[in-house]
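Only one protein chain is missing from this complex, and each of the others stays in its spot.
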Amino acid sequence: MYSRVVTHSGAPTSPDPVARSGLPAARLREIYRLMALARGLDERAWILNRSGRVHFVISAQGHEGAEAGICAALTPGRDWLLPYYRSMAAMLAFGMTPRELMLQQFGRADDPGSGGRQMPAHYGGAAYRIFSGSSPVGTQALHAAGIALAAKLRGESQVAVAMMGEGATNQGDVHEALNFAGIHRLPMVLLVENNGYAISVPAEKETAVRDLAVRAAGYNMPGVIVDGTDVLGCYLAMREAVSRALAGDGPTFIEAKVTRLTGHSSDDQQTKYRTEDDLAEGRGRDPLPAFRDELRAAGLLDEAAEAAITAEVRGLVDDATDFAEAAADPDPGTLTRHVYAEPDDAGQLHPPPAPGVG
Amino acid sequence: MYSRVVTHSGAPTSPDPVARSGLPAARLREIYRLMALARGLDERAWILNRSGRVHFVISAQGHEGAEAGICAALTPGRDWLLPYYRSMAAMLAFGMTPRELMLQQFGRADDPGSGGRQMPAHYGGAAYRIFSGSSPVGTQALHAAGIALAAKLRGESQVAVAMMGEGATNQGDVHEALNFAGIHRLPMVLLVENNGYAISVPAEKETAVRDLAVRAAGYNMPGVIVDGTDVLGCYLAMREAVSRALAGDGPTFIEAKVTRLTGHSSDDQQTKYRTEDDLAEGRGRDPLPAFRDELRAAGLLDEAAEAAITAEVRGLVDDATDFAEAAADPDPGTLTRHVYAEPDDAGQLHPPPAPGVG
Amino acid sequence: MAIHTFIEAIREGLRDEMRRDGAVIVLGEDVGKKGGVFFATDGLWAEFGDDRVIDTPLTESMIAGVSIGAAANGLRPVAEIQFADFIFPAMNQIIQEAARIRYRSNGTFGCAITIRAPFGAGVHGGLYHSQSVEAFFAHVPGLKVVIPSTPYDAKGLLRSAIRDPDPVIFLEHKKLYRSVRGEVPDGEYTVPLGRATVNREGSRVTVVTYGLMVHHALNAAERVAGEGIETEVVDLRTIRPLDAATVLASVRKTGKCLVVHEDNRFGGFGAEIAALVAEEAFDYLDGPVTRLAGPESPAAPYSSVLEEAFLITPEKIAAAIRTLAAY
Partner (left out) sequence: MAIHTFIEAIREGLRDEMRRDGAVIVLGEDVGKKGGVFFATDGLWAEFGDDRVIDTPLTESMIAGVSIGAAANGLRPVAEIQFADFIFPAMNQIIQEAARIRYRSNGTFGCAITIRAPFGAGVHGGLYHSQSVEAFFAHVPGLKVVIPSTPYDAKGLLRSAIRDPDPVIFLEHKKLYRSVRGEVPDGEYTVPLGRATVNREGSRVTVVTYGLMVHHALNAAERVAGEGIETEVVDLRTIRPLDAATVLASVRKTGKCLVVHEDNRFGGFGAEIAALVAEEAFDYLDGPVTRLAGPESPAAPYSSVLEEAFLITPEKIAAAIRTLAAY
């Protein structure tokens, strides 16, 4: 029985990130680059929104560290992601390109997740094992359990990772998913990105507990709390969860304490319900400068390298923006397509048979 | 923060039930009488079913000890019960008569809960503060939270007790109810009668934890485990929960380990999925003889008193059966009544205004 | 009389009922300090405080279930579901519990709750912030379903809903919130549930609709009036219980009936109106009862191009009126 809650301290336990993580310096810089790219795309989306070029933005700023660290322990192509609307960094980590993300932001025909049918930040990518997400929160926890069940029954090594905010964890579906995953010891991880708010509803009105991870004990799985500004702490927690999952030891509940640096979305004015102190405290917990300083201090990121990343990000963001803005809208004639399966060119309706269980 | 799980041992901690419970001998005999009466009515229902006089029976046999003990700490008229289909003993404790319970079993017009509209063991009694229950399990946890919220907002001293099986606790609604009750520290108790089965599904396929009460920590409330054969242990646990609730200290999660002495219902053949050892072990945990022996050993129940109770129970059960069997069926002309509120004689649709919150 | 937007009328209705009856509470996601994502509850928290304006966790089944319990113990909860699209987790509590409590208890318990929810497309909400959900609730005995189209009705119907002893699903087309203004008396008034209204008299064709579509229908009626087609527009206001008499009286007069809603057509609420008219006004019909409804897609897609293709417009309604009139 697990009742213990492991906490990975926010303070890097070692001055040497390479030694601490076992990841080579280049990989660490790559993680930083991914975070910077996510931030760059996100900031651009706000500019596009404020200048009236996109209707809506829901932001991942403040969540990049947790996602980049978590995803560094996953294997794209093998593992499954069940994202939510703050999963921009995870999308990049799993192979989505800046252009694809901007196509999604603009709702263009070539948006890989929905062809412009879903709101911005409603991700999906069959080519990347990123399952299609909806707006109703928490539902994906059950989909992750089902994906993990299929992997387990077929004896395939895969980990299914459901990502969501702390508010979503109070939904009944999450309880039912954790209960089922615990019973069958499924290769699944629930990643809760706890930013202390559900839109305007503060933590103390969302639950009576400080740490959601304590709930893991109620499903006989480990609950792990990590500081979302400690990118490598997130990585280490996930590395352990992944090895448990692949060893058949079952699911893990990881709670990353993060901060929401923007309003809930472009429709929200958070100064209406958050104090200046609260906002300032949040800005102080930005994972991007934190990780940059960590790499700098360890001599893994010099001025030149950082400048190169900044320049590359700007270039990628510009390119993605121009590409997506110029891209074609969906054909209105497709409005009622794909409500049901459509026969392929061979007139075949059925997907190729998957390997069986029996 | 509560993470501790209090366990009230099954072995009576004191040879003197009066000293242990602080309840006078007469009250203890009354509790035993209530259990015996519930058992008597329940056994009769099976006879009526097997002889084709009632369509359906769902049994409380094995659950009476927990319910009688729990309800002894409650105050009928003040507190609210949200029962389920094994709450026969609780119904008696809250004032329902054997005749009323048999009217419900037969689905007669004078069934106080539903006028014959609901299946047997679907209780309700406005006169007793017993809220009307449905079949979908777990929903009543949220109703209990709402009742407790109203009591708290109006500053009225009331406790709302939701009763259900362990299988029901896995429903999303129960998670959402506990979460809400924890946030608002509501005067509510969740009583889980854990009999180890959800129809045929055994404990290990219902959850990955042995004790559901460990989940209480996830909502910042105490989780208490009691042995359902230890009637006074149940009483003591509930007494503590009630004083916490009335003191404004919030909800309590009580898990009573009970045994299901019969099939799930008259439609179920439990030998198909339970071993003889399992069934025998269950029979060994019958709370009725356990409590009788406890009182006997303490010299609180002599032969004569016991015989008197047995005789009285038989008389009450016979009377209730004859009365209910002879009672009138609902008038088919009422089929579509009470779908919506009906004007009272004064032509008034609205219930009398309740005391406000403001 | 003051001129108010639709959302202001809703807010006033809530405020006035809370002032009138201390048992009325408001609960939902972000209804407190933030005042709701559409600001329907703006200012209520400041006036009535934490006890009566409750920011709930992100759990719709809890919002409905706690409302049911609170009502059983004497309160008059008004719950907000942030978007109608998110009411589905509460389906079991609304349909199996709220709607059936009075019936299953043979009238010994009631369920005096109101559940407000913004619905409908046209605001770039995509598949999950644009849905119409009225058909699911209109089918359920024990529920009342209200869909106002004007600020006056919104306030008057909301008051009646809150005072009603039975569970009321109160659906507000979000496109109306700021786009529609109208006169709203400051004093006490209510609009009764279960009564339709004829917003425009006409002799050739009856259009039966509700919510935002009422405005589109009136607009369409104007367009075809120039062509000599006099259209009568019936605003149902409450779709359950339905004011069948008003609908039938109009169709018996015009002999032609067009039913309009934004929700998809198959099995939508319009089918009930069409079936009613086809059965009860058969001998009066000079043309087929016609339905103009949203396409058979799960909801309005996000892309403006697709959303426009999805929406019911005055032009589409006018075209349908012409076809029916010419029949």
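First chain written, first letter: the chains are A, B and C, and each begins at residue 1.
Definition applied: a contact is a pair of C-beta atoms (placed from the backbone, for glycine too) under 8 Å apart; a residue touches a chain by one contact, two chains touch by 3 or more.
None of these values were measured; they are calculated from a predicted model.
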In the full complex, displayed partners of the excluded chain: A, B, C
Chain not shown: contacting residue from C:E12, C:D30, C:D55 or C:D85: C:D85
Absent-chain contact - pick from C:I54, C:V78, C:I113 or C:L127: C:L127
Touch with the omitted chain, as defined above, among C:T5, C:Q82, C:T114 or C:N264: C:N264
Listed residues C:I95, C:L193 or C:A220, member touching the removed chain: C:I95
Positions on chain C contacted by the hidden chain, ascending: 85, 88-89, 91-92, 95-96, 99-100, 103-104, 127-128, 135-136, 138-142, 240, 242, 264, 266-272, 274-275, 277-280, 282, 285, 287-291, 296-299
Touching residues on chain B - with respect to the absent chain: 55-56, 107-109, 114, 116-120, 122, 134-137, 167-168, 170-173, 198-201, 205-207, 267-268, 272-273, 329-332, 334-336, 339
Positions on chain A contacted by the hidden chain, ascending: 80, 111-118, 122, 124-126, 131-132, 134, 136, 139, 141-151, 153-154, 158, 160, 172-173, 176-177, 179-180, 183, 337-342, 349-351, 353-358
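Quick note on the criterion: only the chains that are shown with their structure count from here on.
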Distance-maximising chain from chain B - centres being C-alpha averages: A
Result of counting contacting C-beta pairs for B-C and A-C, higher pair: B-C
Between chain A and chain B, centroid-to-centroid distance (C-alpha), Å: 44
Whole-Å gap between the CA centroids of chain A and chain C: 37
Residues of chain B whose C-beta touches two or more other chains: 172-173, 176, 179, 183
Numbers and ranges of chain C residues touching at least 2 other chains: 56-57, 59, 61-62, 89
